[in-house]
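Of the protein chains in this complex, all but one are displayed in their positions.
Labels run A, B and C following the written order; every chain starts at residue 1.
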Amino acid sequence: MPLPAPDSSALQKIPTTATEQWFDYPVHAYPHHTDYGGVVWHGTYLTWMEEARVAYLHTLGIQFADLVVMGCDLPVVELSLRYHRPVRMGDNAIIKTRMNRMDGVRLVWEYQILSLDGKTLHVSAQVTLVAVDREKGKIMRQLPDPIKDAFIRLTR
Amino acid sequence: MPLPAPDSSALQKIPTTATEQWFDYPVHAYPHHTDYGGVVWHGTYLTWMEEARVAYLHTLGIQFADLVVMGCDLPVVELSLRYHRPVRMGDNAIIKTRMNRMDGVRLVWEYQILSLDGKTLHVSAQVTLVAVDREKGKIMRQLPDPIKDAFIRLTR
Amino acid sequence: MPLPAPDSSALQKIPTTATEQWFDYPVHAYPHHTDYGGVVWHGTYLTWMEEARVAYLHTLGIQFADLVVMGCDLPVVELSLRYHRPVRMGDNAIIKTRMNRMDGVRLVWEYQILSLDGKTLHVSAQVTLVAVDREKGKIMRQLPDPIKDAFIRLTR
Partner (left out) sequence: MPLPAPDSSALQKIPTTATEQWFDYPVHAYPHHTDYGGVVWHGTYLTWMEEARVAYLHTLGIQFADLVVMGCDLPVVELSLRYHRPVRMGDNAIIKTRMNRMDGVRLVWEYQILSLDGKTLHVSAQVTLVAVDREKGKIMRQLPDPIKDAFIRLTR
């Protein structure tokens, strides 16, 4: 697994570096992310994973908000996480994500949440999205072209 | 799989006791409400205040979700809070709220967040909502009838 | 300022009905639970699942906050969810949970999130907790007695 560049700083969100199709999204654990234990609350990681996904799509030329306006939503249909070591308040971390596979209108994303030096694995996860026609409220028969094209480019 | 009893109601979360126009909404401080200090994070109180508001409207016969579907939103336009003593994880508290006044299409709500025994004042707050026409994206000229009627009934 | 009635209890939020070891925790989808789609944001379900867990433990005589003060934490180590149909703003739902099994110091909880009439399955999920000694920062060798006893009682 590729390590983040040593000088990559969590204090700059949404970097454009993507190594071997992994996209790096640095985060910082602020007070509101924590719980009574002084560590990041287990649900907070979902906000970071969503941010990383939307930021990644942005680098591929896909504006998630525009997609929604155009009538396509990408709700989460499956989610699994393993929590290895918590991120503590004040820590920086890297949300690494990549699109693992495209299965019809289902998009499977893989995640690894690492310390800044890449030595500590905090969380590993997988998220599946599905393309939904917002007006009909139904799963689309095929992915919208911009998404399909972006994914084909990635997997080449 | 067992079905929930037919009379089991999520609205049992919403007590109907209102004393001298104060509406009581009890809450419990769960782990996700807390921060590193072991107390409720200062922004969490806004979720409880919103819940109390919607629950209060419910007892007045106003379903907030229906109001939105009908094209009326009630966004917060002003908010002020004073934090006196934090609610700790595992504590119960009462969100007391009342509509203080109706100023055209502006609704001013007053809050007191108290311990269960009423002896500790945790937070005092004021929230102002305004009625907005969702389609036009503009402030309404007058409150929708169900809201106006409910408020007139209350202030009698 | 009126005091809350002496018997008013925040725990009225926590129903005591448990059918065949399922514990029912009713919730209402308030505005802050939703996202741009008008439905409950996918991460919000984790807050409800945590609340149901803590409420269930409460009915078994275990106060989660006391457990933490006594030095035992129960962090989530694994989590998986399947989202079947979203809960919409203004909907009521039932968080059904049961302890599926106790595997040493690992507790596996099963979830089903249903509509109030029990006809719609919104989410199914599984959450694994592990008992951690807060001072040592290490997984405990065995569960604290109150938890072990409660689980043994349940599975009889």
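The definition used in the following text is that contacts are C-beta pairs under 8 Å (C-beta built on N, C-alpha and C of every residue); 3 or more make two chains touch, one makes a residue touch a chain.
Since the structure is predicted, the reported quantities are computational estimates derived from the model, not experimental observations.
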{"item": "Touching partners, among the displayed chains, of the absent chain", "value": "A, B, C"}
{"item": "Chain C, residues in touch with the chain not shown (by the definition above)", "value": "31-32, 34-38, 41, 43, 89"}
{"item": "Touch residues of chain A, complete complex, unshown partner", "value": "11-14, 28, 30-32, 38, 46-47, 50-51, 54-55, 58, 63-66, 68, 88-91"}
{"item": "Residues belonging to chain B that touch the chain removed from view", "value": "36-37, 42-43, 46-47, 50, 68, 73, 75-83, 86, 134"}
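Here is the rule we use: only the chains that are shown with their structure count from here on.
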{"item": "Chain nearest the overall Cα centroid", "value": "C"}
{"item": "Among all chain pairs, the one with the most C-beta contacts", "value": "B-C"}
{"item": "Of all other chains, the one whose Cα centre sits farthest from chain A", "value": "B"}
{"item": "For chain B placed onto chain C, the superposition rotation in degrees, Cα atoms, nearest 5", "value": "180"}
{"item": "Approximate Å spacing (C-alpha centroids) for the pair chain B, chain C", "value": "24"}
{"item": "Where chain A touches two or more other chains at once, by residue number", "value": "36-37, 43"}
